[in-house]
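Below is one structure, written out as structure tokens, with a few remarks after it.
All protein chains but one are shown at their positions in the complex.
By letter and in written order, the chains are A and B; residue numbering begins at 1 in each of them.
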Amino acid sequence: MEPSETVADVLEMQSVVMQFGGVTAVDELSLHVGKGEIIALIGPNGAGKTTAFNCITGIYQPTSGAVLFEGRNLRGLSPDVITRLGIARTFQNIRLFNNLSVFDNVLIAMHLRAKDNVFSATLRLNRKEEARMRAETELLLREQDLFGLKDEIASSLPYGLQRRLEIARALATRPSLLLLDEPAAGMNPQETQELTDFIVRIRDQYHLTIFMIEHHMDLVMQISERIYVLNFGKMIAHGTPEDIQNNPEVIEAYLGVTEDA
Amino acid sequence: MDQSFHAMGERRRNIVLSLCLAGLLLACCGYLQANKYEYNYAISIIERSLIYAVVAVSMNLVNGFTGLFSLGQAGFMAIGAYVTAILTIPTANRPSVYYISGIHPWIENLHAPALLALILGGLAAAACAALIGIPVLRLKSDYLAIATLGFAEIIRALIAAPMMDRITNGSYGLKSIPGFSSIFQVLALAACSIGLMVLLINSSYGRMFKAIREDEIAAEAMGINLFRTKELSFVISSFFAGISGGMLAMFMRSIDSKTFQVSLTYDILLIVVIGGIGSVTGSVLGAFLVTAGREILRFFDEPFFLGGVQVPLFRPGFRMVIFSLLLMIVVLFYSKGLMGTNEFSWNSICRFFGRKERKKQEGRVPHDGAK
Partner (left out) sequence: MSLTTFLQQCLTGISLGGAYALIAIGYTMVYGILRLINFAHGDIFMMAGYFMIFAMASFPWFIALPVVLLITTFLGVGIERVAYKPLRSAPRMSVMISAIGVSYLLQNLATYLFTALPKAYPEIPVLKRIFLIGGLSASFVTFFTPVLTVFLVYILIMLIQHTRIGMAMRAVSRDYETASLMGIDINRTISITFAIGSLLAAVGSILYFTDRMTVFPFSGSLPGLKCFVAAVFGGIGSIPGAVVGGFVLGLGETALVAAGYSTFSDAFTFVLLIVILLVRPTGLFGEKITNKV
């Protein structure tokens, strides 16, 4: 692939600052994600990675700075509007609709593009729309190998499948940018390898751009085109996997300074 | 192939069973209606249960399916009841109803047929709900409970306020409200209202309500506008609470502000909790159980003699103590209520009996073997 400067940026963060009271969780973060890229955001716990995601998806409004999505400033937009624009996400501690079936979990996300209103939906005048949503849900579940589980209650699935379902649900909103918050958390090496292939596959299949937070270095180094490293809210490094692996500052951030040895 | 054939057979069986049940119920009601002087009491219990079922399902829509805690049912019912009453009291009777302070010229000749009046009552309740919802549902819905409870009290205070005398007849209440002519009217109204709510709950909007109940943040991340969807659920719920209030007015024939005290909301909450928060059939079942229970347990309020000695506990008010204890026991020990979040279905009934049947057979086999 060509260097990222030549592709149009899907996402751009310009000196984003997020403060809570006196604490600066994200400090002057600037980054860009090009179309079709897989970019990783790494850093020790508490570095402000999830906060950065929350700034992108509208859960937090940045204290200063701007987030641009396909050139459009996201300031002031609420999370549902941002999802409608084409950014989908998963959550660090899986947030499924626990008591609903696998099928319904995905079906709910399909409603985003439905053309109906509460009257037509109640009086079943939207049969066509409903049938379309159900067909699309079925297709998506089949593509993700989840169709056999469609009637299971979401919370009853094993952990790995819950992660897969959460990603499937995010895909149902037809995003162009997918944010994954620690997709491999709690997975064993084999599952992580499967996930690695899976991420590349969905990127190609759905023409996605992927921006992910991840701790599993194997996964990150294998598939990311570029990596941003965050520590104490500040970006300390940026580059290709090789650059990052050899960056002394990154190694220090991860291994800790020897002051308390 | 075989499976789908089986499912079709099941569906046919379910339709047949449902029709049989509906026919049976209609026949029962027909019988009661035909002998209405004899079964006056039973009819009034059934009518009240049906009305409570409507408001219980409406409360469940917002509390059980959308996960918001609203306690304004009595207030919305009061609005529906007063609108219905004001619009339906025959113009000829109005001077005698408003004989103390007179009637306001605006409403003197305002008259509407009962069905229209009920719908207008529901719309008025819905409009009030929309207004309360704007500030409260935009924020943490924690305060919804207090805001709605407070609203219900304000409505009551306004109805009884002296400046409203010429509209609501103040604390004297409204009388000569035309009632229902037969139990079938109540049945039809209740069935329509509950049916519409069930359709809503099972529609794409109902799914969004449930998504919000399950996880607000995830729902928002799926493109659901939290405020608009919550407001929708709350407004629709209040609309049907208003309708049931209007029905209650027609059922009671005379109303005043005391009819709609907070304890009415608590009664409905009891019904919802007993039936199962998140189950429509549970709420309907609960409405019948609680309403009938109230009548049956009336003896708690009367002096009770056991072998010529008066048992000291039995005196007025004891029944309500029992009822509140019951609510506590259900909340603490049977938090799922009768139905949990399940709905009545023939399949589950058949499965239940099927299991019993199988158990019986299984029980027999080793016994035979021992022989």
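In the analysis below, contacts are C-beta pairs under 8 Å (C-beta built on N, C-alpha and C of every residue); 3 or more make two chains touch, one makes a residue touch a chain.
For clarity, every value in this text was computed on a predicted model and none was experimentally measured.
Of the listed residues B:143, B:180, B:227 or B:304, the one in contact with the hidden chain in the full complex is B:143. Within the full complex, the residue among B:188, B:325 or B:349 touching the omitted chain is B:325. Screening B:18, B:96 or B:263 against the full complex identifies B:263 as the residue touching the chain left out. Interface residues of chain B with the unshown chain, by the touch rule above, are 63, 67, 69, 71, 132, 135-136, 139-140, 142-143, 145-147, 149-151, 153-154, 157-158, 161-163, 217, 262-263, 266, 269, 273, 277, 315-318, 320-321, 323-325, 327-328, 331-332, 335.
Operating definition for what follows: only the chains that are shown with their structure count from here on.
Chain A and chain B, compared by their mean Cα positions, are separated by 43 Å.
Every residue of chain A that touches chain B in the complex is listed here, in rising order: 57, 59, 78-80, 83-84, 88-89, 91, 95-100, 104, 107-109, 111-112, 114, 116, 118, 121-124, 126, 129-130, 133, 169-170, 172-173. By the touch criterion given at the top, residues 196, 199-200, 203-205, 207-208, 210-211, 214-215, 217-226, 232, 236, 341 of chain B touch chain A in their complex.
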